[in-house]
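All protein chains but one are shown at their positions in the complex.
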Amino acid sequence: MTEQYRILIQCNDEKGLVYKVSSIFFHRNLNILSNSEFVDKTHNKFFMRSVVSGEADMKALRDELMSVLPNDAILEVIAPRKKRIVLMATKESHALGDILIRYEAGELDAIIVGVVANYNHLEPLVSKFDIPFYTVSHVGLDRDAHESKVLECLAGLGEIDIIVLAKYMRILTPRFVETYNDRIINIHHSFLPAFVGANPYKQAYERGVKIIGATAHFVNNHLDEGPIIAQDVLHIDHAQGWEEMQRRGRDSEKIVLSKALKLALEDRIFVHNNRTVIF
Amino acid sequence: MTEQYRILIQCNDEKGLVYKVSSIFFHRNLNILSNSEFVDKTHNKFFMRSVVSGEADMKALRDELMSVLPNDAILEVIAPRKKRIVLMATKESHALGDILIRYEAGELDAIIVGVVANYNHLEPLVSKFDIPFYTVSHVGLDRDAHESKVLECLAGLGEIDIIVLAKYMRILTPRFVETYNDRIINIHHSFLPAFVGANPYKQAYERGVKIIGATAHFVNNHLDEGPIIAQDVLHIDHAQGWEEMQRRGRDSEKIVLSKALKLALEDRIFVHNNRTVIF
Amino acid sequence: MTEQYRILIQCNDEKGLVYKVSSIFFHRNLNILSNSEFVDKTHNKFFMRSVVSGEADMKALRDELMSVLPNDAILEVIAPRKKRIVLMATKESHALGDILIRYEAGELDAIIVGVVANYNHLEPLVSKFDIPFYTVSHVGLDRDAHESKVLECLAGLGEIDIIVLAKYMRILTPRFVETYNDRIINIHHSFLPAFVGANPYKQAYERGVKIIGATAHFVNNHLDEGPIIAQDVLHIDHAQGWEEMQRRGRDSEKIVLSKALKLALEDRIFVHNNRTVIF
Partner (left out) sequence: MTEQYRILIQCNDEKGLVYKVSSIFFHRNLNILSNSEFVDKTHNKFFMRSVVSGEADMKALRDELMSVLPNDAILEVIAPRKKRIVLMATKESHALGDILIRYEAGELDAIIVGVVANYNHLEPLVSKFDIPFYTVSHVGLDRDAHESKVLECLAGLGEIDIIVLAKYMRILTPRFVETYNDRIINIHHSFLPAFVGANPYKQAYERGVKIIGATAHFVNNHLDEGPIIAQDVLHIDHAQGWEEMQRRGRDSEKIVLSKALKLALEDRIFVHNNRTVIF
């Protein structure tokens, strides 16, 4: 039976990598549907993403590939399946709503296993789409206690491939980030690294910038400093106050976040040295 | 004889300002060719730029306008003329060259009275356009001593309306900035306020951003923090090293700087609270 | 009681218009909150949109304004209220869904009185939002017969201020357009005037363009040729087939359509000579 496989390779660059890998595909009768390579010359790193079709013994393919790759190689051989994702939110609906509408249209190759929020404002919206909604209020709890309850809630949702912070306005602790390492995508309502921190639209207004933006990134332990996946900008002028900038910025935020989610669902993102390579 | 005048008003907002000003234009038989107003509600400031045609006693017009405006009003009544500008540069030619080509084509309503640089690399280019070139080398001089020589050179060039820092890679001292207060336009090779300081392209590369930009701004005593006039951005991806980002960024830099210069030549920029209002 | 009013003026340009209008505002004790003017010199047309606050006898204000304006003046004095809108769709959900999410968030100053579609595919989505959904199938009917049924359906929905064609894939006849003249906003999945007509993404792919776009416009009797309200574009390259271009284009389509709708709801659009003036 013909299947498709995504092969992701990240390793030190050396002569002959393309030849050795494509040789394995060829002799195993796997057809290359698409192929992307990149060498980061600054760090001497080789990145390759191939989509192949054919009949493969995944374990044997994996072993053979490893046998020709340098020792440091990170290799993934993926038979695509619907990834299990969780959305986290607070009160704003634009980023969450954009994902829900795409989900309903069948645009996302994923199962949304639940939405977790620290307020219940978005429960009516989420419930329309027959997706479980979990309110984990932070009221009266310190950060750690609240997060423990969130982690408990997430633990009850089964395996999670990706957590999407769709305007979840709480800071995550290192414990949380480590639990879901490289699996958390955040939308920051700013053109990072400008205006890190609270109310970036107000900061942007006061600085008098003529362009604002939004940034989707993986979350690491340094707030707003994880690897950037996608960014977009829009032009503004003096006539927009910060609330208007915020309102306009929402369109950028939701489009950029959905774009980053799609890239992750299609296994197109490599992370190296806090930077992303995206095919 | 029919002339055109630019009237620029900046003052506290109060009821009736448009009425009072337009009433004066009407009764003095001045025809409004274009009219722009804006109220900054955060700071309760009113901004108005009118271009009128007719026959005006500029002194009398000015006095009558002042008589109806609030006490804090900053008023300019301008009979357009070619502004006298000086370009300052170091070694890179793209921003300077863009201005020279526009100048040669008659696109700029200005006289370039000279180019001042701390190297002589650009002298061959500038000389082609019959514009005086002054090399004021910084070699062997401390910052103050070098700047004194630059100021001396500028003082010899007669009245200067605008100084354009076309990739002049030296930091200006407060003395310089105060001498030409609100008359210095700089192009910063970054999307301010991100990547302030040295080699912003390298910083941007290391941060892994997906968009880079350029910022034209007035210079004040805080490096890279003056009022922003214009910004532009371009999309990049993982495949561009910082030198390539720098190369591509030059196109943004030159276009943004020339745009800011044109706005200044047309008296379209107000500055208030470190922000610009541009009509 | 203090109210806000939007005053829209479109007339032949002549000296003193700003003075005469602002004089009326001043003497009626109306405070100008925002004011925009533009003179189309090609056609000698003056456009003005003011938002004023105060206590106004709308009839008297209207009469006094008309008394100082040229004979051809088109004047609107509007006390803002929620406009009544109808959405029309076919099978695609992205543009419709974007409006529904904004509506649910209270972002639109409007009441959606119903959604009319020629298929029932979107009924499940629309029903989630408690908005009446009307399927008017075209199957087995000629264009006129189908449209008669649509018009009948619309007639039953009460007063309609704006009809939004959110990817309604049927051509409207002149009868329909005249019934809702200047009140129909369409999103065209192309950067008009390129690729007018069927499957613009396929046309764009075959022409090998590097940028695609979307256009929101009022509908007139010439298909795809009404006054343009808003446009946006996105960069593509050779790697996108037309289906992928279509998928990406949906983000532009929905953002541009929602932007145009917002402008219309805020009475910011003038139409003259098949062009729009937007404040």
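Letters are used for the chains, namely A, B and C, taken in the order the chains are written, and counting of residues starts over at 1 for each.
We take it that a residue touches a chain if its C-beta (ideal position, glycine included) is under 8 Å from a C-beta of that chain, and two chains touch if they have at least 3 such contacts.
Please read these numbers as outputs of a predicted model, since none were measured by experiment.
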Option touching the unshown chain, where A:N12, A:N35 or A:N120 are the choices: A:N35
Among C:P70, C:P132, C:P174 or C:P193, residue touching the chain not depicted: C:P193
For chain C, the residues touching the chain missing from this view: 38, 40-42, 191-195, 206-211, 213, 227-233, 237-239, 241, 274-278
Missing-partner contacts on chain B, residue numbers: 92-94, 97-98, 100-102, 104-105, 107, 125, 128-129, 247, 251, 255, 258
Interface residues of chain A (partner: the chain not displayed): 15-16, 18-19, 22-23, 25-26, 31-37, 39, 235
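Here, only the chains that are shown with their structure count from here on.
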Shared interface partners, meaning chains that touch chain B and chain C: A
Where chain A and chain B are represented by their mean Cα positions, the distance between them in whole Å: 41
For chain C, residues that touch 2 or more chains besides their own: none
